[in-house]
Each structure stands twice: as C-alpha cells, then as structure tokens.
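Heads up, one of the protein chains got dropped from this complex, but the rest are sitting where they should.
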Amino acid sequence: MRYVVKRLLQAIPIVLAIVVLNFFLLQLAEGDAVDVLAGEAGSATPEYMAELRAKFGLDKPLPVQLAVYLKNVVMFDLGYSFRHDMPVSQLILDRLVPTLLLMVATITLAVGFGILLGLVAAMGLNTWRDTAISIFALITYATPLFWVGLMLIVVFSLNLRWFPTSGMENFAMFYEGWDRVKDIAHHLVLPTVTLSLFYLALYTRLMRASMLEQAGQDYVTTARAKGVTENRIMFVHVLRNALLPVVTMAGVQVGALIGGSVIVESVFAWPGLGMLAFEALFSRDLNLLLGIFLLSALLVVAVNLVVDIIYSSLDPRIEVN
Amino acid sequence: MTFWKLFARNRGAVVGLGILVLIAVMAATASLFFPADPFSLAGKPMSPPGENGFLLGSDSLGRDVAAGIAHGAKTSLLIGLLATLVAVGIGIVMGALAGYYGGPIDNLLMRVTEMFQTIPSFIFAILLVAIMKPSIESIVIAIAVVSWPAVARLVRGEFLSLRNREFVQACHTLGMSDVRIMLGEILPNCLSPVIVIGSLMVATAILIESGLAFLGLGDPNIMSWGFQIGAGRTLLRSAWWVCTFPGIAILLTVLAINLVGEGINDALNPRLRERT
Amino acid sequence: MTRLLDITDLHVALPPESQRPYAVEALNLHLEPNEILCVVGESGSGKSLTARAVMGLLPKPRVRIAKGSVNFLGEDLAKVSEERLRAIRGSQISMIFQEPMTALNPVMTIGTQIDEVFRFHEKMPGRERRARALQLLTDVQLPDPEQTLKAYPHELSGGQRQRAMIAMALALDPKILIADEPTTALDVTTQAQVLKLIKQMQASHGTGVLFITHDFGVVADIADRVAVMQNGLLVETGTTDQVLRRPEHPYTKALIGAVPDLVPRAARPRSGATVLRVKNLQKTYRSGGGLFGGKGRVVHAANDVTFDLARGETLGIVGESGSGKSTVARCIVRLNDAEAGEILLGDTDLRPLGRAAMRPHRSKIQMVFQDPFASLNPRTRIGKIIAQGPMMYGASADEAKRKTNELLEIVGLDARAYDRFPHEFSGGQRQRIGIARALALEPQILVADEPVSALDVSIQAQILRLLDEIRDRMNLSMVFITHDLRVAAQVCDRIAVMQRGKVVEIGPTATMFSDPKQPYTQELLAAVPGKDWFSAEDMARVHAT
Partner (left out) sequence: QEAGGTLVYIVQPEPPSLASFLSTSGPIGLVAPKIYEGLFDYDNDLKIVPALAESYEVSADGKTVTFTLRQGVTWHDGAPFTSADVAFSVMEVLKQVHPRGPNSFREVTSIDTPDEHTAVFNLANPAPYMLRALSSYESPMVPKHLLEGTDLRNSDLATSPVGTGPYKFVEWKKGQYIRLDKNEAYWQDGMPYLDRLVGRFIPDASTRTAAMENGEVMYGAYGAIPNIDAVRLRDTDGFSVTTDGYSMINPMALIEFNTTKPPFDNPAVRKAVSLAIDREFLIENIWFGYGKPATSALSSNFAAVGLYKEGMPNYPKNADVAGAIALLDAAGIMPDANGVRATATLDLIPYGEDWRRAGEYMKQALAEIGIAIELRYEDVPTWLKRIYADYDFDFNVNYFYQLSDPVLGVHRHYGTDQIRQGTHFVNSSRYSNPELDALLAAGAQEADATKRAEIYGQVQEILAEDMPVANLFEMQFLTVYNDKLKEHATSAMGAYGSFDRAWVEQ
C-alpha cells in the first residue's frame, strides 16, 4: 500500500509536466474555442467574441491561465468545457466507461488470443501452423485499421446482419438491466475485434519469440532431465516465464490504446475518450483536451502500477518495494 | 557466415526484400510510367479496373489509381524513412545519454520519455499535425515525435548493459573521452536492435500516415497512399478499387518491411543463429 | 559386477556447417555402480554432449546420435522411445548442471521443483512427497529445509542452489548421476563443500557418477577413474592414479603439466621504490531504496584496504567470490569512485581526481580484464583496439601502427592479426590482445583482474608465462587478482587475502602458504582441490615420462 502511494506520488511531477507541456503546445494552435463557437453559431460580432473570451478567461495572459488551470487541477477540478457547456470531469467520466469497456475487452482479447496463438506457433515451430499464424498476424498488423473496421461492418452488419453497425446501445429500444448488458456486449463485438486484430499481431509475435527464448533456457533442460512431460514443461515452466515480456508490453499498450482507438471509435461511433479528444482538439476545447491527457496519464500510471504488481506476482525475483 | 547468408535463410525475409525492392523501383520509376501529374483528371471518373485505359481504375474525379499508387509509393516510403530516421536520431541521443550517464541524467531523460509515452500517441500525432498544418514535414515530425520514446528506451537499455562491459571499461582506463566511447565503442554494438526496431518503425509510420489521411490530415498537395485511401473511403461501397488498391499497397509494404525486419532480427540474433 | 552404463562406438553428429562433423566420435566408455568417473578435457571437446546423449537430451534434430549404443542395464538408450526415456530420466539417471542460477526455474519454488520429480515418477500422496523433499534438503545439509522449500531460486546462494539441484537429482535414488561441471560457477570454499557432499551422497547411495569437469584438482579429489577427451575423441582412460601420475597421451600430459603448482615459486627480491600506495580505501555499495527512502542493501565492498606495491613486484589479491577483490582493483584504476582513503601514485592522490584531471594519469595504470572476449569491442579491428591508446596520447598513425606491431610480436601474435576482428581469435589469443592493449600505453602498473580464470589450463599457463616475461622485461609492477591459489602461488611475490571487504592478511607468498596466520587464509588453502596431488615432484615426473 505504501508502495502504491509512493508510486502515485512519483507520478505527480510527470503528470503536471504533461499538463504544462500540453498547455503550451495547444497555445501554438491557431484560433481558440471562441472562434469555433462563433464559427458554428453563424455570424458573431467581435464584441460578442471578446465577451466570450473574457467569460472563459481566455483574455488573460498565458501564465495566468496556466496558473489558474494548475491550481484547479491540484484541487481535482478539471475546469469547464465551454463547448459542451459542462464540467470537464463529468464529460470525461461519461466517456470513461465506454473507453474502459473497449480497452479492457481489446486487451483481453488481444492478449488472450495473442498468447494462445503465440503458444501454438512456438510449439509447432516451423510447421504449417506456425507459418499460418505468423502470416495471419502480419496481415492483421499491416492492414489499416479503418479498412478492417469498414469491412467488418459490411460483412457482419450488412450482409450477415449479425452485429449492429455502430454505437454502444440500441437507441430505439433503450433496454434495461440484463438486456442492456447483452445489448452493449453485442455492440462491443465489432469494435473490439477490429482493434484487437491490430494488437493481436504484436502479442502473437512477442509471445512466440518469448516462448522460443525461454524454451532454450537451462531450466528447461533441467526439467527434462527430471523426466517432466513436455506438456508440463511448456505450460508450467516455460509459459509463466514467457508471459513476463507480454505483461510488460500490455502495460505499455494500454496508454496507447486511448489514442489508438480514435479511428475505431470514429468508424463504430463508439463514445470513447479518443473521439472526445479528437473533437476537443478541433474545437480548441483546451480544458477538455488537457483533462483527457491528464486522465490518460493517470491511467497509464495506474496501469503500470497494476502491471508491476502482476509482474511481481509472476516473477518472484521482482519485489514491489 | 555472412550477414546475407544468415538473412537469406529466412525465406519470408527474402520475399519481403523482393517486394520492397519492387516498391522502391516503382517509386523511383513512377514518372517514367506515369509521366502526368497523378492528380490530373485523366479520364472517365469511377472507371473500374481495366476499363477506359485505367489499369487499376479511376477515382471519382477520373484520376488514375495506378498512377497514384506509383507516385504515392515515393511519398509513403519517404515519410516512413524520414520519420524513422528522425525518431531513431532523437531516440539514440536521449537513450545514449540516459543509459551512459545513468543517475540523475538518466532519471530526468527517462521522465521526459515517459511523459511522451503517457500522452496517447495517435492523438498526439493528430495534435501536432493540426498545429503545424497538414504537410509532409509536419506529418514526418509528428510521427517521429510519437515514435522516438521506444527507441530511446531500447538504446538506453543497451547502453546500460554495455557501459559496464569490460571493453568499455578498457576504454575508460585508456582515458578515452565520453563522446568517443559513446559514439565509437558502444553505439556500433547496439545498432542491430536499433535497426530491427527501425525497420518496423518504417512500417508503423506508413500506417500512421494512412490513419492521419483517413482523418483528413494528409497533405492535400502530395499524392500518397494515405491520401488515396482517405479520398476513396466514401467510395468503398461504390468503387471498391479506389481505396482497395492503395490499401493493398500499404499492406504489402508493411508486410514486406516486417518480414525484412524479422529477417534482420534473426540474422543478427546470435541465439537464433544456431537454429534453423 | 555388471556395468551400469556401457557406451559403445557413440557418434554424435553435428549440423552440417559446424567445424567438425561429429561432436563425439567413436566413444567407448563405461560406468560401474558405486564409482565416480570423471570426464575431463578442454572446452568444446564433447563432454557435455556425451552426457546429454546419455540422458536423451541432445538438441534434436540438429544434433543427434548418428551411430553407436548407450546401454543402460540392458536397454539401449539411443533407441528407446521418448516415453521410456522420460521414465528413466530423473528416476534412474539424473543430472546436475553447471549454472545453478539458470538451471532452476526462476519462477517456481524449490519445493515445487523437487516435488515434480516425485510427481512424475511415483504415485505418492502429497504429504509424503513433502516429507521426502524435506528429508532430501536435510540430507544435502541445507539450512532450514522448511524455509528452503518455500524459497525461490534467487533467494538462495549459488552453493545452496547447487545443493538443491543435488537434492533434486538424488530424490529417487538414481542408479546414475551425471554432473556436468557442477562446481565451476562456485568459489573455492563452496566448491569444496559441494564436492564433499556429492562424494558423500554417492557413497551412501551407491550411485554411479559421471562427473564432467575441466579442473584436474577436482578430478584428483573425487575421481575413481578418469576419461580424457579431446576434439570429440576419447584419448585416454584409466584409474585416477594412472592418468594423473602416469599419463600416456601427449594431450593428457600437456593438460596435467599446465596445472599450476601449489608450492609458491621463489620470491624475487623487493626493490625499494614504492610505486603505488593504497591507504584506508573505502567503498560501499548501496542498492535499493528509492526517492522516498526505504531500506536498501549496503555492502562494504572495500573496508579500510591498505597495501603498497613496489616497483617490479607482483601483489596478489586472493579471496572468495564477493570478497571485494574486483572492487579494489576498479577503485585503483578509477573505474569506481572510492568514498574515502588515498590512492597514491607517486605523490599524487588519484582518488579525488575528476574525470578530466584523471586523464593524464590514466596511461600510468592499465588494466587487464578477466573475460578476454567481453573486454574487446567485437566491432573494432585488433589493430585499432591496440593503436587507439597511443594515438589518444598524441602518437601519429604510423608510430602507433609500428608500436602495435611490436606489441603483437611481444605477446606472440603475428602481424596479420592487425586487421582482424576479435571473434576470429581463440580465447588465449584474445587475452594476449588485451594485454597488448594495456601495454601500449607503457604503464608503470598493471592491474589484472582474474586475467586467466576464463581460460583453459593450458592456455592459462601460457598467459601466466607471458605476463611473467613482460613484467621482467619492462619492470612492471602488477596487482594480480585471482581466486585460484595455485595461480597466485606461481605469479605473486606477495599476497593479500581479502574477506568481506577487508584485507585479513598480507605477506610474502611463501609465508602465506607455509604458515597462514588467519583462520580464513587456512580455510582457503584447505579448500584448494587436489592439493595433495600436483606437487612439484609429481609434475617433474609427468614431464619426464
């Protein structure tokens, strides 16, 4: 527990640095939220726009704006999204659940299948199975995400009618309770599959390489010398050691997932944070974007922490302390 | 065994290299086979492949898809290579300094690296392109900026393990300067993993570029595969060829680069050397 | 008595591109119950592959048995099914490996790993298995067996891990125990304990042991019979006495002749001039513990180390692994920063000097490293490796090249070496290159940190001779670090014994060996393997035959 607190404390400077960095980066972008709002509203007078700027605090000098923002962040206040007319924290919170759903489902699927495929490939090294898996992994990796997404929609939504095209729920029905869970799961399938296909390739290859590496280690020979069966060697001895790099990788990837899913969220109209960030950027909704970056940083920190804890439970040599 | 012989043992890698060479040749000779501007309205819009003199069909404005692929190869490869070079450059400098000096410098540089890693990379790339305006340069910079941390971590790891190796210490006892040790002694020894990760990064860069173009953040003046896909995606259902052929081009290239990368990896990995 | 194991005409084929077609060729070897057969031979001679062939653990399909039979109690192990082999492995024939760290699965407890042996060979309720495991750990004299069962490999010391391995190997009372260099990775005192243990266990179980080593000291201590291998061929076999005292084959003779004598050679007179004086050197390693505190590990690797070094003298530093020998060496050449004390080179105290201030003094103290391969940049040509030192101190390219060629000649390499890469040389040659590099700067002091421990005995002897020659020729002073007391006896004028960061005893070599004062020194001397065997007289006899 103390360790967790310590890790989180260590993350604070990084997170603040990210905020500052992004704050200035976003200032480099031309135009501001008021331009966008005014542009959307139709004609708006410069006076009105000045008034809005004053209201949003955009007329103050940059350091002051930054100071105000930082002060708020320290007090766990992410500020207000002028474009959405809502507190940033509420907006983000709304999107967090779908994002986590997609992320967790994707990671689970990608890591799960990646491990499985990697295992199968490594065990049948240089057989047709190995080759087929390797080719499959490469192709899924090399196909642009949006193409996969659109094709899945065409095949599974339009032709086969198995899955809905987009969205997170059936909006004609507004299911409740258990039906709603099933409905959401139904909607989750295609985006998850699309996104996982990409990561699946990484994990498959990583797992295969890791298995092969571990299979050459001395302790495997020892186990053989003891008369342990090949299956046990693979699944008990090698697998656990081989999982270590995969776990590390999964930790790194979670952070990338928030951003990496912009395309998938866009294609499947999945209400995640990636799309929100994307829109926030183009509407210069600085507070919102900073809020998302902040959250993503926290998420990465948290996930890394979890990964480290998992890691230490897989690898007794590492102690969390 | 020579590097080439080791490399050639991996059949996939040789095939990949072949494809890559073909694509490079295509990029180099694009203007020979398709002398016209790939943006020019060459004929009847939306011609299917093989009709109206379009080998791979034409798009909604009547632009030749084949010409676009040939000319786009140059852009896509260029973006891939440039972005990788820049990323590898930054990554090596950061990683080398951090790994070599360790301690507070390492701490600082690694925190910076981490910072870049906690920002969702694709969004970050979009942000950079949006700020700098879509153009080849901004796309290259954006891809490089989001890609270097991986290289930095790798190089740092290598430097950390190599800096205590005896041959490096021998250089210390000779009184060699730090810069010389870093550049002349350690760096050459960690180039192989860098080359491997670099080769894969080229592929990733091409994919990122196509993703950016999909979101409308490509350079509107330059033909690239990403541009073709971005422009053709709404036609996916009515004129499949507009978006599919460039997609296949990307797929083949990324595939080829990956195969080559794996081949290099196998050839350079002493552990795998003993195996078939 | 029936033979336990009878290997006839064994051929182990290597993959096509290897340097020789067979790793093991036409090998005939047998093992009787209750005997220890030592297989010796230089690195790469095929010892390990022989052992693996017996176990059915060859890295198939690239390396396989091409011909011959391995007869174990009437069964030909070269032909039986994988199933049958698995049943035999671990129960009838078991094996111990060289590296105690990597040979155990790092993520499984010792208990689980021992338990596997029982699980796969005998139907036994869990409780009984546990009791047996506990008994085994007690038998191999592991402290606190209960605790050890739950421990992970990294929580044990090297010696303890090797004991756990032995426990595992002996779990089911195998008829044959194969030990592939089980003590090479251990320091002398631990090695002595482990050897004793193996011998005890073997005697009490009546096991036949196939013991692979390249250390003749070890052979002398435990073997009943010896087999000598060279390049995949069995060149000589016989009882220990026969082979060690009356070797027939020139290769065996050469090997035995290269074993350094434990009787110190005559010390040379000390000259008056002191070149290096080390006073109260302190070096502490702190690890673990982060930004916000937490307890780290603190190791006093050098604790109040004081000695001096006269011109032309060789000072040996000996002591078991982890005693701080390397730390002292590294502090002297300023690869590590000591936190207190003085390192006086002439009148200059090197300790407080910064990187830049140190540079002019660098050339006066040079170092020879332990591992000849690791100490040479694999991507740099030999010529450049040697020449870059002088060039850094202002020599012209021609001058440096001339000097390099001269040095190559001194260390016994021909000038063609200049344009080649390190991997194109043998271990001994590489170590010569390392020495040439150190000499290129014409240092006053040479610090050699275990310069020969990575080398075969025969090559080791050559290098030691070379160092001797050079020292005489250039009137070098040398700090020579080793854990091998035989080597120390042959090289050093004086010896400092280190234990836990402290110099416990220092004095002329001869006195050290004949009249050790400190218990620790006595303990070290007692642990030297085969110390009753290779006396000067014996050696003389070997050379005479």
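Think of it as A, B and C in the order they're written, each chain with its own count starting at 1.
We adopt the following convention: a residue touches a chain if its C-beta (ideal position, glycine included) is under 8 Å from a C-beta of that chain, and two chains touch if they have at least 3 such contacts.
Treat the numbers as computed from the prediction; the structure is a model and nothing was measured.
The undisplayed chain touches these shown chains across the complete complex, A, B. Of the listed positions A:Asn22, A:Ser196, A:Gln253 or A:Ser266, the one in contact with the omitted chain in the full complex is A:Ser266.
Within the full complex, the residue among A:Val148, A:Val228, A:Met275 or A:Ala297 touching the omitted chain is A:Met275.
Considering A:Val19, A:Ala137 or A:Ile153, the position touching the chain not shown turns out to be A:Ile153 (whole complex). Residues 37, 39-41, 45, 60-62, 130, 133-134, 216, 220-221, 230-231, 233-238 of chain B touch the missing chain (whole complex, contact as defined above).
Where chain A meets the omitted chain, the residues involved are 29-33, 35-46, 48-49, 52, 55, 83-86, 91, 94-95, 98, 150, 153-154, 157-158, 161, 164-174, 265-269, 271-272, 275-276, 279, 281-284.
Keep in mind that, in the parts below, only the chains that are shown with their structure count from here on.
By number of C-beta pairs in contact, A-C leads when A-C and B-C are compared.
Chain B and chain C have Cα centroids separated by 46 Å.
Each of residues 276 in chain B touches at least two other chains. Remark: chain C residues 17, 62, 333-335, 355, 358-360, 362-363, 365-367, 369-371, 374-380, 388-389, 392-393, 434, 437-438, 441 touch chain B in the complex. By the touch criterion stated above, chain B contacts chain A in their complex at residues 12, 111, 114-115, 117-124, 126-128, 130-131, 203, 207, 210-211, 214-215, 229, 233, 236-237, 243, 247, 250-255, 258-259, 271, 276. Interface residues of chain A, counted against chain C in their complex, comprise 6, 9-10, 217-219, 221-229, 232, 236-237, 240-241, 314-317, 321.
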